[in-house]
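One protein chain omitted, others in place.
Letters A, B and C mark the chains as written, and numbering starts fresh at 1 in each.
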Amino acid sequence: MNTFGRIFRISIFGESHGPMIGVTIDGCPHGIPLKVEDFQADLERRRSGTLGTTPRREEDLPEIVSGWFNGFTTGVPLTIIFHNKDIRSADYIDIKDHPRPGHADFVARQKFGGFNDYRGGGHFSGRMTLALVAAGVVAKKIIPSISIFALLIEAGGNSDIIQAVKEAQEQGDSIGGIVECRAGYISVGYGEPFFDSVESVISHLAFSIPAIKGIEFGSGFSSAKMLGSQHNDPIIDESGKTSSYNAGGVSGGLTNGNELIFRVAVKPTSSISKPQQTYNFTSEKVDELNVEGRHDTCIALRVPVVLEAITAIALADFTLMTRKK
Amino acid sequence: MNTFGRIFRISIFGESHGPMIGVTIDGCPHGIPLKVEDFQADLERRRSGTLGTTPRREEDLPEIVSGWFNGFTTGVPLTIIFHNKDIRSADYIDIKDHPRPGHADFVARQKFGGFNDYRGGGHFSGRMTLALVAAGVVAKKIIPSISIFALLIEAGGNSDIIQAVKEAQEQGDSIGGIVECRAGYISVGYGEPFFDSVESVISHLAFSIPAIKGIEFGSGFSSAKMLGSQHNDPIIDESGKTSSYNAGGVSGGLTNGNELIFRVAVKPTSSISKPQQTYNFTSEKVDELNVEGRHDTCIALRVPVVLEAITAIALADFTLMTRKK
Amino acid sequence: MNTFGRIFRISIFGESHGPMIGVTIDGCPHGIPLKVEDFQADLERRRSGTLGTTPRREEDLPEIVSGWFNGFTTGVPLTIIFHNKDIRSADYIDIKDHPRPGHADFVARQKFGGFNDYRGGGHFSGRMTLALVAAGVVAKKIIPSISIFALLIEAGGNSDIIQAVKEAQEQGDSIGGIVECRAGYISVGYGEPFFDSVESVISHLAFSIPAIKGIEFGSGFSSAKMLGSQHNDPIIDESGKTSSYNAGGVSGGLTNGNELIFRVAVKPTSSISKPQQTYNFTSEKVDELNVEGRHDTCIALRVPVVLEAITAIALADFTLMTRKK
Partner (left out) sequence: MNTFGRIFRISIFGESHGPMIGVTIDGCPHGIPLKVEDFQADLERRRSGTLGTTPRREEDLPEIVSGWFNGFTTGVPLTIIFHNKDIRSADYIDIKDHPRPGHADFVARQKFGGFNDYRGGGHFSGRMTLALVAAGVVAKKIIPSISIFALLIEAGGNSDIIQAVKEAQEQGDSIGGIVECRAGYISVGYGEPFFDSVESVISHLAFSIPAIKGIEFGSGFSSAKMLGSQHNDPIIDESGKTSSYNAGGVSGGLTNGNELIFRVAVKPTSSISKPQQTYNFTSEKVDELNVEGRHDTCIALRVPVVLEAITAIALADFTLMTRKK
């Protein structure tokens, strides 16, 4: 199921080492000004090449191939593609029968009967987040008055993130982190009771980002230790403003007029330079694997822009859903 | 959006103080033996009446009104209803213009232009989980070989849960808790890459349960502090068995053949006996509210069976999706 | 799949001889005034009891059990139920193993492994259209400025419909008919290119009405015999008004500002008083069946109000969809 959304519906396609990666946005309103340059800033934030990220460098130039005319969206499916170029598939031949721990290699092999494109993780690759970021750029244009900002607030349990990355790198190991996202100036009443609560939709999208293993809204897991009298946010005016923010801006599954705040837990990058033990389908026993390929030491460094993107996608869809009902 | 699922699709309806609450399951296979008594155990676990739960007592007798014939499901929509009986709506007149902190009163009023049924929280009531539990009973019958078990492992930050509840009760306050759910004997490869990852679907459903504010799979938030060499679960046989369980049984969004493990954070019950400050639309200022009605001291006590239900619903749908593709 | 719609989503449940038939409308806007009496006129038009219709008489009193408060819709799922009362199930014992020609008895038996509720056709019964008519009443309230009117224009190939019905009745036989539906004052641009064209959505719903075997828009099948110069409707003003109506009000799958016109073909009622040959699973050979139960001579007499209902449902959904972009 590679489609998500009610009105603003995104579908992604492609594989890490296939010819291209793409996203189609169906239900995108017409008349939105859009140019290739608009993608640059967010794509650059997602790109690798800096401390702690993989040396694989793709130019990642978006091509808009449908739903775009004379600089504006036309209202029909908007499709954006990225050609894959810097591919070193030879690095991945081994993983077919010697699945990397922490990766999807084993489950993909089983689910797809061995027909999966295993090179670079295939469709399970973090490279697919390129499509999410591109869709996020469009989504942000639909909700220009909402501010969205995500930040890596901790890596490897350390708030000095640069230091944490360097240490892990020296050890040939990897680390995870916590990314916090805040979105402000959202109207009251986004979301639907029960199955389309704001928390449901955002968590659904957030867990589509590889490496995310937890999400919490407002006080989140800390709430479980609080008293009701501490946790309840007193409402202090007719706009719904509260004097504390334990709910993270969501009450009864709906936005309550305060800042939306949530955090995700990003696990350490699965690929590490250290040798690891894993089952080998060829030798039919557990043996040592050295993961080839180029890896991020801390994939969490690249998550903030993706988290912003999925937040924008969710909020754009809620905005379109909520209009004039 | 009160419908969820791909093949096994559930829709819920009703309000806390309306005539009934119900669930329709579309896509339920035919030929499943089902009787009213089958619902009893799980409904009883969800019911109140014991320490820390509300004194509102409903008989909660399910009536199967569609899709059922001669003791078996027929394959057409299966509808189960529960009549509401023990209603004391007079307790709720105030909340229309004096929204309770922590509840959906304010957001529901704004979203639905004041037309919402505010009595007992209306459609936002925790009473709606009755419909989820009923659907869960049916779902469990579709996946008889999968074991699902959820447990409240901590309340108010305390592992002595009875003690924690008593203390909160004495103070007229409320507490939250952590519920852990484990599901065993699941085939490899449930879930779809990206938008229907197992984590996406389970979290989507989990956040539809009122009071849930966080979810984590496997090591979850702790993963963010680990090294890759610690977090990666070594695969030790051809069935995908791993020697550690940091992934919580999900790799690349798909079940990996190990036990599925996740935890949710439940916030403290919003209704407390202590007076609280909140905006009053009548007086047009913040003033004191005493929440009437009958409440749970620790709603988390009633969450395990609901969490099992949504897990069963998700896994039943994955099972039907995965069959013979 | 008993759910249809994008924003205004209807789900139906129930069986002909079960306890009730119902419809849930998810996505129904809040604040729509609604009372039980509003359903009376359309339900009465659908009811039997007049020339050519079955003597089974149900009171068909709607009960609104969710999504309704103080006389208005609340914005959460709106559920309307009808209790079944005038049931004579004994009439149907034979059909389990001796399927009636023209009915769903055989296919339902095979599809649902014999677990289907065969009494009165079960979920395949024309009685389910009661749920469609109820949803249509609500839909019409969402599009008050659109006029929708359907008429039986021919029965048994005869425009003197009363005469045609009488003749068939005397022979113990049944007849079909043609129903035309017109909807006026629709904005330009309803529908989506390709898969949600107006024709696609209306035909999808129309073929959910039992006994419909064909649909055509505008000149329909006659178009196939026309020249382009005859068929093309010249546009004569800036509102899109055309001087002829061969397109039936739909161009490129979208409403074009002119009256929407379509016709459906209704087959003759499958139940007839004459003996018929059909396979008997008990005797394991073809033998004679006398269809018991009470039948309509011309089910097409009851189709117009159902066709109006599904048209209103489609147009209400398009209206809500269009508002959102």
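Note that a residue touches a chain if its C-beta (ideal position, glycine included) is under 8 Å from a C-beta of that chain, and two chains touch if they have at least 3 such contacts.
Quick caveat: nothing in here was measured; it's all calculated off a predicted structure.
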- Among C:52, C:67 or C:210, single out the residue that touches the unshown chain. C:210
- Query: If you put the missing chain back, which residues of chain C would it touch?
  - Reply: 1-4, 6, 12, 99, 101-104, 106-108, 110-111, 121, 123-124, 128, 154-157, 168, 171, 173-178, 188-189, 192-197, 199-201, 203-208, 210, 212-238, 240, 242, 246-248, 251-257, 265-272, 274, 276-279, 281, 284, 286, 300
- Mind listing the chain B residues that contact the chain we can't see here? 6-7, 27, 29-30, 75-76, 193, 320-321, 323-325
- Query: Residues on chain A that touch the omitted chain in the whole complex?
  - Reply: 1-3, 9, 11-15, 18-22, 24, 26-27, 30-31, 63, 65-70, 72-79, 111-113, 115-117, 122-123
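Just so we're on the same page, only the chains that are shown with their structure count from here on.
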- Inter-centroid spacing, chain C versus chain B (mean Cα positions, whole Å): 37
- Item | Approximate Å spacing (C-alpha centroids) for the pair chain A, chain B | 25
- Query: At what distance in angstrom does the C-alpha mean of chain C lie from that of chain A?
  - Reply: 44
- By residue number and range, which residues of chain C touch two or more other chains? 30, 75-76
